[in-house]
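Here's a structure for you.
All protein chains but one are shown in place.
So that you can tell them apart, the chains are marked A and B in the order they are listed, and the count of residues begins at 1 in each.
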Amino acid sequence: MHKSQSALIATLSLAMLAAACGGSSTSSGGSAITFAAPVSQTGAFGQAEGLYTFQGYKFCVQTVNSQGGIKFGGQSHTINLVTQDDQSVAATSAQIVDQFNDQGYKFILSPYGSGGTTAVAPVVERNGQVMADSNGADTAIFSHGYKNTFAVLSPSSAYVTSIIDALATLSPAPHSIAIIAASDGFSQHAAEKGVVEAQAKGMTILPSATSYTSSTKVAANATDVSSALIALKGSNPDVIIIAGHLNEAVAAIKQSSELGVKPKDAFAAIVAPPTPAFITALGKSAEGVLGSTQWVPEISTSDNIFGNAKQFLTNFTNTYGWSPNQYPYQAADAAAACEAMVLAIEKAGSTDPTAVRGALAALSVDTFYGHIQFDSTGQNSTKSMYVIQVQKGAFVTVYPSNLATKPAAWPAIS
Amino acid sequence: MSVAGATSEELARVLHGRSRTRRELLREWIRSRTIANTWPLLLGAAGFLAMVGLQQAIEPGTQRLLASVFMFIALAQAWNIIGGYTGYASFGQVAFFGLGAYTAAVLMTNYNVSFWIAMPAAILVGIVFAVVIGVPLLRLRGHYFAIATLGAAEGAKEIVNNLTGLTGGGSGITIPTFGTNSPTPYLGKPGFYLAFLIVAAASIAIAAALARSRFGYAMIAVHQDEDAAGSVGINTTWVKVVAFAASGAIVACVGAFYGFQQIEFYPQDVFDSSFTVLMVIMVVIGGSGTVAGPLVGAVGLELLSQFLRVNLGAYNQLIFGAIIVAVVVFFPQGVVNFFRDAWQTRHLSILDNVRRYRL
Partner (left out) sequence: MSQFLQAAAYGLVQGGLLALVAVGFSLVWGILNVINLSHGALAVTGAYVAWLLNTRFGLDPFLAIPVVAVCLFALGYAIQRWLINLVINAPIFLTLLLTFGLSLVILNVLQLAFTADDRSVETAYASQSFVIGTVNIPYGRLAACLLAVAITAVLVVMMTRTRIGRAIGATGMDRGAARLMGIRARHIYALTFGIAAALAGIAGAMIATVGSFNPTTTPTQLTFDAFVISVLGGLGNMYGALVGGLVLGVAESVGGLLLTGTWVNAIAMAVLIFTLIVKPSGLLGKAQYSGRV
């Protein structure tokens, strides 16, 4: 029957039209905003830290877009994430960010690591772009007077000091520690501040307070740290702290039993232990190792985008297939950097880089990541670092005590 | 001219092996220029002007890409001088690159020296280093020379790495480019495009001049049979060291510009052995022992590797390696030489090429 069919079609079309017009939210769609990031998909960081950072950025963009995007001035803008592989080479990251500028991308998310971030920061400064730094902690980056780079993570000075503070709360507290430090700026600086903190807590540094610059200094990314361990032979430290990245920590733990240079209580390391790659590399030898981390899921702050830390962990690990016991904290750093950029744009109410830069400088907000606020150099000194311990292949938060889920296994070495 | 009527001036000239004055020689040379023997010079000048003009038409991002192409042209030409013509395959040219970069950076950062003084200083350092390691190492040949220069490059890197007070060591060095501290304003992408273009043009000119001069013949003679060359009176040590120093000076100059362009770098960035590898690959694939070979190789490979990096992400190194293998197997004498031979013999066969060096 033609009449009723056409009436039906007309009604349906009218209904669809009505739905399309009136069905969207109160704000209408604005133009997309681009976040551009050099990511390490190949090379040394290719499948580990670079991957975690990339996933963090993607997760943040997906989450924000699913909630309608960045909203200001009565409009919502979806985020368009543009990335390019920098092959884990700092010079390539800088070149990519320069090319981003030519394409008009002013909002930059940092590459992984202090090396890449150090190379990109002057480029960002020169081009008038704005960068949210997720994983470049070296304080040297912020000593040149750059105004356009803002780091959400705690600076390098906190990496070893947080471990020392955690050790001081254990009983029996260790009296002597040894620090093996890699030769790159980040590790050396972390070690330097750690030595100061340890002495303030009354601990002795073995073999001497400056040996992290000489006899216990190792080449960055070294897979053989025997010279540092042999230099420690006979001094019997309670704790050996490795200030470096994954390779140095793995090598030190493996070679220590070869050389018979084991600490009495435990090993500790920065950067490496709270990553899945550490457990894959060491297996059972990773048990009991302490590590400082930028984020744990037990922190209590929350925000409107990700919820609280536990919800972030659940959603992130479900999306990318990680185990909630072996989560990569670099992804949380990345998501937080991206979130800071989002909040700044919303606060500035525009996409003008100068306005957004000003909004970032004035930002003071609680998020799933903790408190984000930047000092005059662009670092986030309002957030502290936490310490985890590897127990039965899972990351267990042990410091500070109000966030600890279980007591630390102490001494960790029998 | 007769001996009897010769003046003492003319006698002196003849005893030095010249039958005419320099001015007469120059006039003769200019008069003898035809299109057939001037076309490389004209082509080069035209190319240079074209590149300068191109700068107006492209965006800064592409300028940076082309600047890196020019950089590799200069590096390839420099390697060709010692590796292609003289036959001493140096695997440590990156030592000059790093030393040039660090000299410029240290002078600019620690002593607030202008870049235009630091860059010649870098060239000087390159020449001195070439002489210092060249004299003992150029006595070795073949594989041994290659490894020895590789060792020298790694050694230079380690020394720079450990002189933490001067160079910052593993923490890197940053050239101040902002505010009152900076000795020279940053050149910017257009500035560096022009700078690298000029360096590339200069390196091509130097390589061409060397190749066609007596010195060039001496280099080729040393390459083909060093003992025979020595026995006809060529001072082979002098030839080798000068070639090594020329090559080192160009690489050091490029290194200084690169360091300035990067602003912030670590030892492993500027002593990266992949620079050496790329230099060698570009010359060999283009065609060693020619002027056009390194040019073709540098342009082709640099554009290829940029293209691969941007478009093929995770697979780019893999494909790059496969392409190297393929080109070495199919064009062992280099692309330019292959096409030149094919043109001259009117015979184009890639399969014959494969059979050329096989067992």
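Here, a contact is a pair of C-beta atoms (placed from the backbone, for glycine too) under 8 Å apart; a residue touches a chain by one contact, two chains touch by 3 or more.
This structure is a prediction, so every number in the text was calculated from the model and none was measured.
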List the shown chains that the missing chain touches in the full complex.
A, B
Out of B:N162, B:T237 or B:Q306, which residue would touch the omitted chain in the full complex?
B:N162
Contacting the left-out chain in the complete assembly, out of A:Q199, A:T223, A:N236 or A:T382
A:T223
The one of B:A78, B:A101, B:A152 or B:V270 in touch with the missing chain is B:A152
Suppose we count only contacts with the excluded chain; which residues of subunit B make the list?
83, 89, 136-137, 139-144, 146-148, 150-152, 154-155, 158-159, 161-162, 170, 273, 277, 280-281, 284, 314-315, 317-318, 320-325, 328-329, 332, 354, 356-359
By the contact definition given up top, give the residues of subunit A that touch the hidden chain.
42-48, 183, 214-219, 221-228, 230-231, 233-234, 246-247, 250-251, 254-255, 257-260, 277, 280-285
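Everything that follows uses one rule, which is that only the chains that are shown with their structure count from here on.
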Calculate how many whole Å lie between the centre of subunit A and the centre of subunit B, each centre taken as the average of the chain's C-alpha atoms.
42
Subunit B-touching residues of subunit A, taken from the complex the two chains share
41-42, 46, 84-85, 87, 89-92, 94-95, 98-99, 101-103, 115, 118-119, 121-122, 125-126, 140, 144-145, 182-185, 188, 219-220
Quick one: which bits of subunit B touch subunit A in the complex? Just the residue numbers, please.
59-62, 64, 161, 168-172, 174, 176-179, 186, 189, 262-266, 269, 309-310, 313-314, 316-317
